[in-house]
Structures are given as C-alpha cells and as structure tokens.
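Everything below concerns the one structure shown next.
With one protein chain held back, the other chains of the complex are shown just where they sit.
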Amino acid sequence: MCGVLGYYSDVVAEAAYFAYLGLYAQQHRGQQSAGLAVSDGRRIRIKKGMGLVTQVLTNEALAKMNGRISIGHVRYSAAGEPHIANAQPLLGATRHGQIAIAHSGRLVNSAGLRRELQLNGAVFQSTTDSEIILNLIARQQCDSIEAAVVKAYSRLQGAFAVVLMTNDALIGFRDPSGIQPLCIGKLADTILLASESAAFDTIGAEFMREVRPGELVIIDAQGLRSKVINAQGRPAFCVFEYIYFARPDSYFAGKNVHLVRKQIGRRLAQEANLVADLVIPAPDSGTSAAMGFAEEAGIPFDFGLMKNRYVGRTFIQPTQALRQQGVRIKLNPVRALLAGKRVVLVDDSIVRGTTSAKTVEMVREAGASEVHLAVASPMFLHPCHYGIDIPSTDHLIAPERTKEEIRALLGADSLHYLSLEGLYAAVGAKSDQVCDACFSGRYAAGMYEATQDLDFLEDDND
Amino acid sequence: MCGVLGYYSDVVAEAAYFAYLGLYAQQHRGQQSAGLAVSDGRRIRIKKGMGLVTQVLTNEALAKMNGRISIGHVRYSAAGEPHIANAQPLLGATRHGQIAIAHSGRLVNSAGLRRELQLNGAVFQSTTDSEIILNLIARQQCDSIEAAVVKAYSRLQGAFAVVLMTNDALIGFRDPSGIQPLCIGKLADTILLASESAAFDTIGAEFMREVRPGELVIIDAQGLRSKVINAQGRPAFCVFEYIYFARPDSYFAGKNVHLVRKQIGRRLAQEANLVADLVIPAPDSGTSAAMGFAEEAGIPFDFGLMKNRYVGRTFIQPTQALRQQGVRIKLNPVRALLAGKRVVLVDDSIVRGTTSAKTVEMVREAGASEVHLAVASPMFLHPCHYGIDIPSTDHLIAPERTKEEIRALLGADSLHYLSLEGLYAAVGAKSDQVCDACFSGRYAAGMYEATQDLDFLEDDND
Amino acid sequence: MCGVLGYYSDVVAEAAYFAYLGLYAQQHRGQQSAGLAVSDGRRIRIKKGMGLVTQVLTNEALAKMNGRISIGHVRYSAAGEPHIANAQPLLGATRHGQIAIAHSGRLVNSAGLRRELQLNGAVFQSTTDSEIILNLIARQQCDSIEAAVVKAYSRLQGAFAVVLMTNDALIGFRDPSGIQPLCIGKLADTILLASESAAFDTIGAEFMREVRPGELVIIDAQGLRSKVINAQGRPAFCVFEYIYFARPDSYFAGKNVHLVRKQIGRRLAQEANLVADLVIPAPDSGTSAAMGFAEEAGIPFDFGLMKNRYVGRTFIQPTQALRQQGVRIKLNPVRALLAGKRVVLVDDSIVRGTTSAKTVEMVREAGASEVHLAVASPMFLHPCHYGIDIPSTDHLIAPERTKEEIRALLGADSLHYLSLEGLYAAVGAKSDQVCDACFSGRYAAGMYEATQDLDFLEDDND
Partner (left out) sequence: MCGVLGYYSDVVAEAAYFAYLGLYAQQHRGQQSAGLAVSDGRRIRIKKGMGLVTQVLTNEALAKMNGRISIGHVRYSAAGEPHIANAQPLLGATRHGQIAIAHSGRLVNSAGLRRELQLNGAVFQSTTDSEIILNLIARQQCDSIEAAVVKAYSRLQGAFAVVLMTNDALIGFRDPSGIQPLCIGKLADTILLASESAAFDTIGAEFMREVRPGELVIIDAQGLRSKVINAQGRPAFCVFEYIYFARPDSYFAGKNVHLVRKQIGRRLAQEANLVADLVIPAPDSGTSAAMGFAEEAGIPFDFGLMKNRYVGRTFIQPTQALRQQGVRIKLNPVRALLAGKRVVLVDDSIVRGTTSAKTVEMVREAGASEVHLAVASPMFLHPCHYGIDIPSTDHLIAPERTKEEIRALLGADSLHYLSLEGLYAAVGAKSDQVCDACFSGRYAAGMYEATQDLDFLEDDND
C-alpha cells in the first residue's frame, strides 16, 4: 500500500531529518524502496534507492539535503519486478517548474491514461501512477500549479493518496472515496502530511485531522488552504488498514487501530463461541485480535509461537538437507505452553492460506490437543484493485472452496471467520462507509481496466 | 553473554548451513560479530566478521565451507572497542593440529594467565579468553587433545562455556558452577551443542540434556563421551538468563523461560499488591513478566507502548531541532489506552535507570493518572564478573540510593522490586543453586583479578 | 566527451557482454557513470550507475540482461554535479514503443528546445540532451520510428553522436558537421556502433567505416540501411580527438591517432627548432607527440617523469603536514636522467596551465639545467560549445596573456605552441574540414544559447 509523507515549514529548517523520521515510522508500509525530495526554496534535490529507509537515506545523504519543504515515500513490494526506476518520489521539470510527487494506492484507469498520454507525445520512464499524474499536471496550460492539479485530478479514477511539492509549496490530495489514508499533522508552525498518524507521534507532532475524501490541501507561505474537488465519491476507507496494514498505534476516524483490532477479536469470539484452554496469536499481526478474543471468551491469552526478532530479508538458499529437516527459522512453538491444550489460533486474515496451514501444523506438533483457527476478518474472496498485491483470484484460497474444504486444507479442528456485519460493528462503520471489496466484491471506485499497452514495461501498482 | 554453537556429523554433510541456523537462532545473544569454523576432515576453514550472522555469513561464504564438523559464535558488545581481532571462533595451528575455539562467559583469572603465558613466550593477537584457553591447551605436552584440554581446564576460573573443534572431533565444556549455559541436542546421528535450546528447535533437532557443570563432552567417530573434570563447584546457573538474556522459547533445567518469567511476574504481583487499571510491559523484555503480573493481580494486560518493528542499528545523528522535539523513534504510547488510567509498568530489570525514567515519563505524558513501576528482579547492586557488561558500580542506579530516591529519580508513583526469595521461588531453585551475584554479591566463582598487564591491549570480556 | 556503443545481432546472443567490452574499451571517454540497455526482442532492460564500467556492470547485472540488441554509454565528468538521474542510456516508453537512447556531445539549442517542450507539456527527469531528443521523437505522430527520428533530427543544432534502440532495431546518427565521432564495425553478422574504433578491436570486430556527418543508420532484421538527413553541414571533426581525447590505437578518417600525434610532434619540432639533450613527455598524454618531436629533432627521447600506475580516484584528504611536504603522488622525476640536462618537456595542450607549471617545476628541481615547454597544439583561446568541459574563458590561461607572460607564469625557459597551419598539416586536413574552434574561434555548428530556464535543474552537457 506504500507510505507517503509531506513536510512544510516557513522557517528554513531540517525538513530532511523530520521527513526521514516520518518515513521511518511508516517503514512497515513498504520495504522495497525509499526516497526523499527536499526543496531549499530554489531547487528540489532528491535521494532514493532500493531498500529500507535507514539504508537509502544515510546521514551523509541527509546532510546534503537542506531545505524546509520535503516529501517522502516508502514502496511496498507489489507485483512486477522491483526496479529503481519505480522508486519514488518522482522529480520532474515542467512548465510549472520543478515538481516532486509520490503516491500510495492505484489508479484503475492508468492503462488508458498512459496510452492517451503516449499517443500525445509523453515519455514514460517508469511504470508508476505517479508519473501519469505528473504528466497530466504538466500538460495543463494553467497559470497556477493548484489549477493544474485540480484539472489533472478530474481524470483520475481509483484509490490514491498523493503528496506533491514545488519549490515553495506542499500539496496533498486523496481520492473521492478516501480509500487510501492521508492525515494532517502540526508541529509548531510546521504542517505535515502522512499516511498514518503514528508518523506524527514519532516526530513529536500533533494529529490535526485527515484529508477528506476528494479534498486537496495546499500549504505554502499563505498557510494551509483546502478545496474539496470532488464531493461525489461515496466514502470507502480501506477496511484492511484496520485489519492488517496500519500500525496498532495509528488512528483513523478517531479510532485507535489496536483497539479496533481488539474489538474485532471480541466480536469474533462472540461469533465463534469456542470452548478452549488457550488463545494464541499468529505473530505478530494476530496479536491485538487475539487479546480481544481472549478477553471476551474468558480464555487465557498467551504467546504460544515465539518469533526470532532478527529475521531479516537476506537469507541463505535452503539446501536439500535443510529442506528435509523442515527448519523453523521464523517461529518456534512453546511446547510447555501448548502441550495437551485446546488452542484457539487467531490470525488477522487468510489470503493464500499457505502460511496458516504451516502455523496450524506447528501448533499441533507442539502437542496441542485441538487447534481452532479464528480469522479476524471475513473470507477474502475478491482481488483488490486499489493497491493490495493480490494479482488474481487464482491465488486466493477462499473463492472456489467451501469453508469446510478450507478447514480441511488448513488442518484445523474448526475454522471461524468474522462476519461482514461483525466487521462493520467492530470498526464502527456502515457497509457503505468502508471499502470491503476484497470481502464483498463491492468496488467503490471502479475496477482496473486492462487496456493493451503500447509498450512492454511491466504493470505496476503502488 | 555471547552465544556458541557446535555441530558434529559422521556423514559428510552441510555443517555450515546448520551451524548458520543455530547461530541465527541465537543472534539475540550478540550482534557485534559472528563467525563460523568448518572442518572437511582435513582442514578447518573459518569465516568471521563484524555484524550480524546474515551479514557476515553470506550464501557465498557458506558455499565455500564444506564439512561435517563446525563451531560458531555470536559476540555481545562488551566493554572495549569492538575489533575484528576479537571476533570468534579463533583458529590456531598447534602441536595438537588445528584447533578452532569459541566461548561464552569470562575468566576471572585471565590477567594472571595471560601474564604467565606471555612471560613464557606466548604471543596474543586478541584480548579474548578463548585465546588464553587455546594457548594453555597448545602448551600441554600430552598425546591426546582430550588430555590437553583436561589439563588446561584445571587452570581456568570463572564462568565459561566453550566449544572447540579439531579436524575430526567436537568438544564442549562448562565451568564447574555451570554459570554459563551449554546444551546438547540431537538430529538423527548428528550431535549439536548450543548456548540455548531454541537453537535446536530452529534446526529441527531435539534437546537431549545440558552439559553438566564441570563436564567435558567429546564427540568424534566413537560417538559422544563425557567426563566430569571438576565436580567441586557449587551449582550456580546465571539467574539473569531467566530474567533477561535467554529467548522466551528456550529451556533451562527443564523450565521454559517464558513461563519462568510469567511466574516471576505473578510473584511480583503478590509482593507489590497494587491497585490499578492496566498492566503494560516495557517492550519487549518485560512482556512475559507483565502477563504473569496481570493474571495474578486480575488487572487487564495490554500493550500501552508500541514499538517500531524496524528499529535497526544505523541511525541518523540527532540534529539540534530533532533533540528539541524529543522524537520517539522506538516507542509510541497509545493514548487511547493509557489516558486516565492507573498503570503498572513492568520492566525486567533496572540497571542504569536511564531508559526506565524515559519510559515512565512517556506513559505519564500519554495521560496515565498513575504510573507504578514493577521490576521483575531484585535490586541490581553488584557488578557482574562473569560476562555481563557492567563495567563498575558507578553506572548502577541502585547501590548508592534508597528505594525512595530511585523512585523519585525515575518519576514513578511507586516502585516495586521482586524480593530475592520471590526470585528463588519463581525460578524454583535455592539460593545456593543459582548465581545471583548481581543482586546478592555472592560470587560463586571468584572475582576478576586486575593484574597489571604487560601490554596495553584493552581488556575485553565475552 | 562521453563514449557510446551500439550492438545489433540477428541471432539471440550475448549482446550485454559485447557491449560491456565495447564500453570498457572506451572507459577513457568518461568515468562518471556507465550504463547499458539490452533488448530481448520483447522488452528493454537497463542497468546504470555512478562509477566505472567494471563497478556498475557486474557479472551479476550482465547475467540478467539477455538479448541481442544493446546500447551503452560512459559519461564524462562535465560541469554540474554528477547525478544518477543524468546517467545514460535513458529508457522511455513512447507511442513508438520503448526507446533507449544515449549520446555524446552537446546541443547548442537545448535550452530553447527544453523550454518549448515544457510549455507543451513535457516532463524532464534529467538535464541531459538525450532526454530532449527522446521527447522530440516521442512527439512525432509518424508511423515509423525512423520517420520520427528524422523529424526530430531536423530540430537539433550542435555536436552530437547518438545511439538509440527500440525492441528490434538499432539506430545511430551524427550531427551535420560530424563534430562528434561515430564508427561502424562488423563481427560476422553483428553490426556495432562506437565512438572509437578501438572498441571494435577489443571485441574482435572489424572497422567498416565512420557514420558520415548528417547520416542516419538503421540496423534491423532487414540489415543496415543508411540515409543522409542533412548534407548541408560543413565537415568539422573535433580536432581535439586527435590531440587528446581518443585512444592512440583508434583511427579517424583512416588515420591512426598515435601516428597523427607523432606527426604533430614532428611538426612542433620543426617549428620550435630547439637545441637540447633530452625530450620527455608529460605523462601520459604527451608521449606520442614527444616521440615524434624527438625523432624529428634528433634528440634522445626518454621517460623523465615516472607515473604511479595505481593512482585511482579515491584519495585521502591532504593533512596540513602532507601539504607542507609537497608530496608527489602521481609523478616522480628521475633525477639520474634529468640532472644537468637541457630538457624539452612535451605536453599535449595547455588549458588552465596549473598542471604544466607544477610539471615544469618538478623537472627543474630534479636538476634539469633548462626546461623548454613544447605544446602539441595551438593556444587554447576559446571555450568549447560542443562538449569539452571548459566553462568559460575565465579559466583559460591563454586568452588574456601574451606568450611571454604565459612562459613566465609556467616557469619555463622557453615556450612553444604548434601553429594552426602545423596542426592542419599534421592532421592532414584543411582548416574547413575540422572543428578547431577552441584555437580559432570558428564555431562550425553555432554557439550555446543560454535561454532562461523554466526550472532550476542545473545545466549539463555530455
């Protein structure tokens, strides 16, 4: 889903350092690439690369990026080969001056827009939606950047949260349904934008409010101005942010994510109505829901699967002998805790099901007498068209199977999904206030159009 | 405290890969350097370097290390400059052939031994105790390596768990009091040694038993043989392994560490007898004890301080503006959870006290009406002479202060330490069965002798 | 001046490896960045980065770039900060499909073209002329890429040699005056393009001919086709290629560069008519001319200044003590050879004069009784508008000084420049067949127009 950040200060300040921290706090939203653009008022400088924020944005790099306006981006490992050309922000020189841009989400009409722009002479150097938006803006013969952005916005369909900067202004906007999150923070005279409010906490800034669906905000020497460009979208905030993506310490619509997850767990406990000795989470994403489940069910909560804190990205090639051994690199079951117990294993969601099957088996091998799998979300039945990396229904475990078939496949004694109504209740929103397309098939902002491309660059969503 | 690993197979096998995994599972025991030695039966090869296991032991390096016997080491960032010369294992050619050696712990008579060996012609290329032990072994005019090790052992005082290999044998031994841990595992015909049993789980091996205090084990073509060299030491397993060092999924003396920590938490709850609304852990080391505390006290448990999972080692230099902001890189309090609550904050131990003070303040600023600090160990009053990096009593918060002074310094509403008796009860051991010198001042294996060195290499404990 | 390379084979072959070698042979033309684009017939992949060919294009990178068509580029450290965004080739998706492009030289009307393109909606992500050419091509509403290139070509003014590829064709073209070099080579059925013929030798290919001024060549499944687009330019090959840039083993207009340089040296000897004991070159660029000078003058030739073969790019910061010492990192005079001798020091050219002054002093300090400086080119009086990095006349030693003032400044006993007529004679060309603007001020392809930019990206010439 990617993470974005914006920073605007009137005083010449250390924008790069604050933006760095804001990105760092959102590292969980993308580990493929990281980047930062900073303006000193005259010129925008940029630094981006493959890898984590701490790897790309070194002290040496930050020291060279003086300025008071900045945007940043962390990129999620989406479909398609990772490539440096797709790292963001994107920096371009246009008739409106230099513009740096970064986004989270996915345009559903990107293929058509690219085709149209290419036919009209555009050159694309990446496969990002950000470059499409930048080209649309560059082609508007308006006097102000604000007017150009508004015009370009009218062409965009899908889910998107965009931060954009010129030499002297920071702009943020969000799709008409507000599918992708974008928040506004404040630190003395500095204004910040971020995908998640936890980024503000890290910097020591205060959460002000979310950018509204269809709203554009501009921060410059005149302060913060707002303009609702499109008020027609039906609100549809991505419910998966609550379920999985967001940090537990972030807030959306005034609700703390950890507490929402606990509430989901409570509701799941009510619906599942299980008798058991122990509730354990699938580390780490099932923890909050498992705690809520345990509290509601009155069953003890504990950590039955311990995680190696040092599991990183680079890892050795498994040799034949290692494969036969079935090594447990990431998780280790605590036999002393599980042996002889009826265990409820709480996971946040089941997408492909491969990890869940292994986890259930691991708990059983550690001596659990029963393993009940409780899933803190409804059945994942439909691909996401707005940025979650689920290429097609082929890879989902649920669409073509009955619940009983899934249970058997995962090896659990029983399987329990949260109901859609339960989810709405836990999240505190009505069904027409969230995007739950992955569960319901109701796509709030259209579906991805696979127009034939003019070239062979791989498709790519952020 | 460092982590060690040994691997012996009769079949020519992928020793390097298994040893790699065993080290990786013990990464929490040391992040300063990592190393591996592997024998192909003819010759021992070695690879070591500064940094994490995954950084030093790359696929490329492992591919070059064929063999069926291996030892490995991860090093804790102890006092003194980190230096590649002190990375282990140490490989030396001696009258007994090639020997590779690695250890965890600290000799209390190292200064005297080094002085004696240097006066008799030895050359030291590191400041590790491993090199002292290796030189003692090399000087024994015995026929067998076993006999040489036994003779060298008689000169050693302090806390030590050693793994050592020749071209065709793996040897392990432990100090007479068994202060440092060393376990034996089994995987088909393969024998393993490791500081912690969790290393066996990762590889898919089975825990057999611990090496006994004063015991030497030899694994070679004849199988595993054992010899108790010194049965005079009073048993004194380091109680801090239970409190902080070990992985929660490891076992010592048949007891699971996580469950011992929960028991400590329960006992602490009984002793503290607090009235509160919420129990939260200081992440991550206070989690197990906090859960036990909450269960015993009947107070809800939750995660009031969220941790950024991506906090790594390299970090930017804090600039002036950042310092003034008081950024929260590692932890973020969940205001929605803490506001208006009487909070019990459970930490595993207080050594210097600087982190605890900040954590208490953070909880209070998030709106907690009361912050009670419950410490899951007794007062840390005495420096460790056996390997924990506490240079002197000067840096400890407890020795020169009353409990009330400490409470005031830390800014807590109340402060609660576990009693020594409570610790014994929770660990299930008598006072003369563990090393609790840091709390009691009773040193089971003598104190470090600061003999004047002949040279100026910095002192160094592993 | 940059170096370019093109490779086309009908058979699916190791294009990347051959292109790598062709670039490597042209490394002297640019050490700032290196890059390669390769097509597998379906899609173009690209790899580029800062540094040398061997640093950027690793075995690992090459192994991933299968294909039979390739272009490559090495970039000269021109004015302006080096930046990865300016590394070439540039890869873009356009209405004509994917296009990769790289060039050597400089457009004199780049500022105007960029301004025009930006006003019409273009987005520039670098400051290279290649991106301007690519945008011009992308905007041509032609059916064929060939037609689009021809149309775009008509807008270009200045010095340029361009290689360009689509998924199935390789295209090369050269400015109407042929200022920048571009040669065609052949290896069985494979066609190659390169700035210098020495690149063909390295690969084992044969030199066919040069691309003619104003000529476009297209290599695809139909073989090689040629089209002279602009026959109006007066021929004006950069004479500095003969004097300094090119490898001594390259050929232009059928003439070997080393032999042309020797001929320059001979002519200089005739003009200077010096009496001396020894002729020595300023390493390494003065060697060929010095040999010709010595042969013509009948004075012994020798290497009086020895060079450290390992002088690389990274070097320590000179400390105060080092500066006072006047260390001689690069060159060391051979006192046994120079002491008491009347020495002719032959240098290829004098631009700023700072290095020459130091070299003269070094020879004198080594005991030479006389030091005569013979320069194998005329006075460098005018900035280059076509790609040589001479920002302005301010940095040239010659414009504002008499020859006698320059001699005094350089500390030589006498100073001798080659005459323009001498240069023509040695090169075997008439004054209207070469570009000698730096000496004569006659610019064959116009002068750089400094139109006001719409943005603040630094200007940049390749």
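Residue numbering begins at 1 within each chain, and the chains themselves are lettered A, B and C in the order written.
The criterion applied here is as follows: a residue touches a chain if its C-beta (ideal position, glycine included) is under 8 Å from a C-beta of that chain, and two chains touch if they have at least 3 such contacts.
On a predicted model such as this, the values are computed, not experimentally measured, just so you know.
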| item | value |
| --- | --- |
| Chains shown that the absent chain touches, full complex | B, C |
| Listed residues B:11, B:119 or B:450, member touching the removed chain | B:119 |
| Chain not shown: contacting residue from C:284, C:405 or C:432 | C:284 |
| Residue among C:62, C:87, C:108 or C:360 that touches the chain left out of view | C:62 |
| Residue among C:116, C:168, C:249 or C:370 touching the omitted chain | C:249 |
| Sole contact to the chain not displayed, among C:337, C:360, C:375 or C:426 | C:337 |
| Residues of subunit C (touch criterion as defined above) contacting the omitted chain | 13-14, 17-18, 20-21, 24-25, 27-28, 52-55, 57-59, 62, 187, 198, 201-204, 247-249, 251, 256, 258-259, 284, 287, 291, 295, 300-303, 306, 308-310, 312, 314-317, 319, 321-322, 325-329, 332-337 |
| In subunit B, positions touching the absent partner | 42-43, 46, 85, 90-95, 97-98, 114, 118-125, 131, 134-135, 138-139, 167, 454-457 |
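The rule is simple: only the chains that are shown with their structure count from here on.
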| item | value |
| --- | --- |
| Most central chain, judged by mean C-alpha position against the global CA mean | A |
| Chain whose Cα centroid lies at the greatest distance from that of subunit B | C |
| Subunit A and subunit C, separation of their C-alpha mean positions in angstrom | 48 |
| Whole-Å gap between the CA centroids of subunit A and subunit B | 37 |
| Where subunit B and subunit C are represented by their mean Cα positions, the distance between them in whole Å | 60 |
| Residues within subunit A bordering two or more other chains | none |
